[in-house]
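Pasting a structure below so you can have a look.
In this view, the complex is presented without one of its protein chains, the others remaining in place.
Here the chain labels run A and B in written order, and each chain numbers its own residues starting at 1.
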Amino acid sequence: MKLVFEKSISGKRGVRFPECDVPCAGNIPDKLKRKNYAELPEVSELDTMRHFTRLSLHNMGVDTNFYPLGSCTMKYNPKICEEAVLYKGLGDLHPLIPQLPDGNKFTQGALQVLYETSQFLSEITGMAEFTMQPLAGAHGELTGTMMIAAYHASRGQKRKKIIIPDSAHGTNPASAAIAGYEVVSVPSNADGVMDIDEFEKILDKETAAVMLTCPNTLGLFNPQIKKIADKTHEAGSLMYYDGANLNAILGKLKPGDVGFDIVHVNLHKTFGTPHGGGGPGSGPVGVKKNLVDFLPISRVVKKSDKTYALKYNYPSSIGYIAPFYGNFGVILKAYVYILLVGKEGLARIAENSVLNANYIMKKLKSYYHLPYAHTCMHEFVISAVKQKKNGVRAIDIAKRLLDFGFHAPTIYFPLIVDEAIMIEPTETESKQTLDKFIDIMIKIAKEVDENQEIIKTAPHNLGISRLDEVKAAREPKLRWAK
Amino acid sequence: MFPNELKYTKTHEWAKMEENTDVVVVGITDHAVKQLGDIAFLELPEAGNKVKKDSPFGAIESIKAVFDLTSPVTGEVIETNQQIVDNLELFEKDPYKQGWMIKIKIENKDEFESLMNASAYESFLKKEEGEH
Partner (left out) sequence: MPYISNTDEERATMLAELGLNSIEELFKDIPSELMSYSFNLPTGKSELEVRHFVKGLASKNVTDLICFLGGGFYDHFVPAAVGAITSRSEFYTAYTPYQAEVSQGILQSIYEYQSAISLLTEMDITNASLYDGGTAICEAVMMAVRITRRKKIIIDEAVSPIYRKILHSYAANLDFESIDVPVGKDGRADRKIIESELDNNAACLVLQNPNFFGCIDDLTDLADLAHKSGSLVILSTYPISLGVLKSPGEMNVDIATGEGQSLGLGLCFGGPYLGLMTTRSKYVRQMPGRIVGETVDKNGSRGFVLTLQTREQHIRREKATSNICSNEALCALAALVYLTLVGKHGLRELAELCSAKASYARERLLKIPVIKQKFESPIFNEFVLELPIDAEDVVSKLMNKKIMAGLPLGHYYKNMKNCMLVALSEKRTKKEIDFFVESLGEIL
């Protein structure tokens, strides 16, 4: 499709501003002005609407297609959550108002949303207190890691390493490194969970924390988790919970009860806020009592007169990690979601997401290699090694799925499974959709024997065929220029 | 299968001593090139940089993976093959001649001598494959 810049015709306008009603022109000296106009497109409002509406038609989303992208929890996003952000008094609220004299009283509704969401999350995860500020999951990891450093520093220690299993998301080691830590990777055992003997060998007085996703990225719950937590605490180290897979245990298990000291939650995964084509997300972080002092500032408190206020005076805090109070718009959607679902709904979410995943896994296991044949939680990983021997790889299967109106699962992750295909159906999908997906996955497995070419050249039905990523990387063309 | 006049490492680099000099030319084997698939980017050190045996001197990237290039010897980089950085296909087609990466002025010739010869490298590969 043509770029919007290529549709530009000199003189066209998409918006009109009010006439200038003040007498004097601006006083900007010429030497501070730019030489040339920014070459932005010149198109009408209709041209703009058509261009972007057509672009949207070249995009799959949860509302248009089944999106079993493992690790991403692509569940349905209730529309009332989207509506709430548009209410007057929420979407248009200036973030600096609470910093004005008596400012808190002008933002009581917004502060209540922040306070209560943090309370809900504390209860769900078994933590003492939450900060809502981190702007995404990885930002939450960084915030958590900064608090880990502050905690050890307060005890006069400077521990230098963080232990992370080899099945972890790439953000875990990247976040730890940005906070100044050395990353030590632990291999997984034959059952697909962290090898506890290897773990104990590595765990020592230099270990600042152990970062775990639970259930892990293979969709497996480590039955030894409590033992790992106990050993970690014995070594004076902290347990960090990556909440990417919280959906699986929602309303069933509080990470705090297992021994986790710090938790981040991805509101855009577990709590029904949409992914926006890559963001915005929100990654609130909760901590146990012994870490509360280190939470970022500002903090929302509920006073004895039942009003809410922002407080800044916390000398042990790691300080500011975001300009204000987090991605408020995203937090508001998650708040609405929790109000809708309620306490009895949480466990239903976990149960249905786990049932849906196990159902697909059972139906596919005689067609695809299942490296860890064990009851899974909300997601599972199959491998295309069988198909690879016949010349068809995971990426081919992924592309072929697109032809049938399914978004592909996550592929080539976790790194420890060769030709990995990671499937997460979520609780919101119906048995009818799952059955259709299963049928197509089986059909593709059969095509490997019968009509390989059709898989290797997929997709065929999208108006665009497989894109050349090598060319994109070798000859980077990263923008339009006149 | 692998050129006899070259020496090899377990990380799939090859090394060749330029005749009557203390300069070692380094590249990677065609086995490594095949394993990588489509190469997207090559990062080589500038001349004058010091490199250390068994430490990374650069990186090679496919679309979705990055591998360190490991120096077979210790010394100073005296020349870098800029031509292959700009023309990766040349490197893919001819990894042993036109596809050389860097020239290192070495300090200790024993380091070079202790590398694997072609047949040792070949049996190393067979063993490695067997493990998978």
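One rule holds in what follows: a residue touches a chain if its C-beta (ideal position, glycine included) is under 8 Å from a C-beta of that chain, and two chains touch if they have at least 3 such contacts.
Please read these numbers as outputs of a predicted model, since none were measured by experiment.
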Looking at the full complex, which residue from A:Gly156, A:Gly277 or A:Pro315 touches the chain that isn't shown here? A:Gly277
Just to verify: which one of A:Leu238, A:Ala398, A:Val417 or A:Ile455 makes contact with the chain not shown? A:Ala398
Using the touch definition up top, pick the residue from A:Lys31, A:Lys205 or A:Lys389 that touches the left-out chain. A:Lys31
From the listed residues A:Thr171, A:Thr213 or A:Ser383, report the one that touches the chain absent from this view. A:Thr171
Touching the unshown chain, subunit B contributes residues 40-41, 61, 63-66
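Operating definition for what follows: only the chains that are shown with their structure count from here on.
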Using mean CA coordinates as chain centres, what's the subunit A-subunit B distance in Å? 39
Applying the document's contact rule, which stretches of subunit B touch subunit A when the two form their complex? 38, 40-41, 61, 63-64, 88
Inside the complex, what are the residues of subunit A that reach subunit B? 412, 469-470, 473-474
